[in-house]
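Contents: one structure, followed by commentary.
A protein chain is absent from this complex, but the other protein chains hold their places.
Right, chain A next:
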Amino acid sequence: MSPLDRFAIFAGRRQFLQHTSLGLGVAALSCLGGDAAVAPIGGLPTPQLSRLHIAPRAKRVIYLFQAGGPSQLELLDYKPQLDSRFRTELPESVRQGQRITGMVSGQGELLIAPSRFGFRATPNCGTPIGNLLPFTQKIGDRLCVVNSLRTEAINHDPAITFLQSGSQQPGRPSMGSWIDYGIGSECDNLPAFVVLISTPSNGRPDQGLLSRLWGSGFLPTRHQGVKLRSAGEPVDFLANPTGLHPTTRRSWLAALEELNQRRFEAVGDPEIQTRIAQYELAARMQTSVPELADVADESESTFALYGEDARKAGTYARNCLMARRLAERGVRFIQLYHRGWDHHGDLPNNIASLARDVDQASAALILDLEQRGLLEETLVVWGGEFGRTVYSQGAVTRETYGRDHHGRAFSIWLAGGGVKPGIRYGRTDDFSFNVIEGPVHIHDLQATVLACLGIDHERLTFAFQGRQYRLTDVHGTVVRDILT
């Protein structure tokens, strides 16, 4: 017997599947009060991997995506030397002819804009974190800050698509879909891959999101992320029509199952049984999703932890709280997006506002997961699709400046399931322009996330159009140095 068989993650799923085939139908129907005969259900498809490739460090991922490209220079990559270079030209020795976006390529000068905000070193580990993130500073010793992320993309759409699907062009499955496809769900009444979106408190975001970011590409669409909406129903068409009594629905469902079952007996198509099972799952979701979305059972101390914003649906803080609730329920991949980090102009004011939106709740999520014993089995990633330039887009003063997109070096942090706490990984040059130590490419990050879940990124593949595809394309190396 392979030692891998002992992993709880799979044992848990097996128990669940047994539960599914033997008991869940009963459970579902009993909670609906029906009296129809119970058919064995094989409703939920089995995952692609029958066995994990490597020892897993985490069971799930919470990805706190900061869409628009937060500036590493203000938040996570401390460059005190820049002060003395205020308004000086970016040395050609640094730029090395690298391409820059169409937005500044016509600008005569590329003048250095030092960060207006200070940093503080985290006690014990020393990781410097920007003063715009006071709450994050307090949990610095739980974080693994990576300063050396790299991407080839320099525009939002290709960059986000690249980070989430491994390709700049549309058409590939997103990370959450790959994971659902690979190892499936731990949860019998919620989707395995859930998406939550928030918009900045300071106004309207310039950049759109795209449903392909949580799409399943060429994988079956059942692996796509399910977006929980903050306005209206959390899941499309979840609620029964207002005024329809549960008993009315129950007898209706029982008759539907009976007729479908008869049809199965006549035709033999196993998909009919899957359909029956999906109606049962849908009924369970009608209970579980509103329960999930209703935070009335949260204590005052929880709201104190996440901040007052968490009382309001649709905020980043609420979504962080929801992420914890989803993690508790065993959802595999929890994808948050907070939009609005695209600060081409007046960056100091804009970034301060965005930092306020996300700082407390991000830190709270880590602490909350920790105190509930979930942090060690949950990988949390915080970051955007690229960073921003050290030189200003438009005029630069001590007070204000803008920054353009920058993919050659940017920073993110990771915490929890499988990554070393209290470390910094990788280094950039004095301008935060080039990586000079420990480069981590987008594909490396993806490989590392999969590794935390026990998946070898080279072996989670899908045959499509004559080729074996994978999340990391033909690249990617696990960043072992940051793993426990």
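Just so it is clear, a residue touches a chain if its C-beta (ideal position, glycine included) is under 8 Å from a C-beta of that chain, and two chains touch if they have at least 3 such contacts; residues count from 1.
One rule holds in what follows: contacts and distances are computed from a predicted model.
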From "Ni/Fe hydrogenase subunit beta", "Planctomycete cytochrome C", "Penicillin-binding protein" or "NADH-quinone oxidoreductase subunit J", the hidden chain's UniProt protein name: "Planctomycete cytochrome C"
Option touching the unshown chain, where A:170, A:345 or A:439 are the choices: A:170
Selected from A:71, A:174, A:230 or A:472 as touching the chain missing from the view: A:230
Which of A:105, A:397 or A:477 contacts the chain that the document leaves out: A:105
Hidden partner chain, touching residue among A:81, A:211, A:371 or A:477: A:211
Identified contact with the non-displayed chain, of A:55, A:121 or A:239: A:239
Contact set of chain A toward the excluded chain (per top definition): 99, 101-103, 105-107, 154-157, 169-171, 197-199, 204-212, 215, 220-222, 226, 229-233, 235-245, 247-248, 251-252, 255-256, 258-260, 262-264, 266-272, 274-276, 278-279, 281-282, 285-286, 314, 339, 404-405, 458-459, 465-467
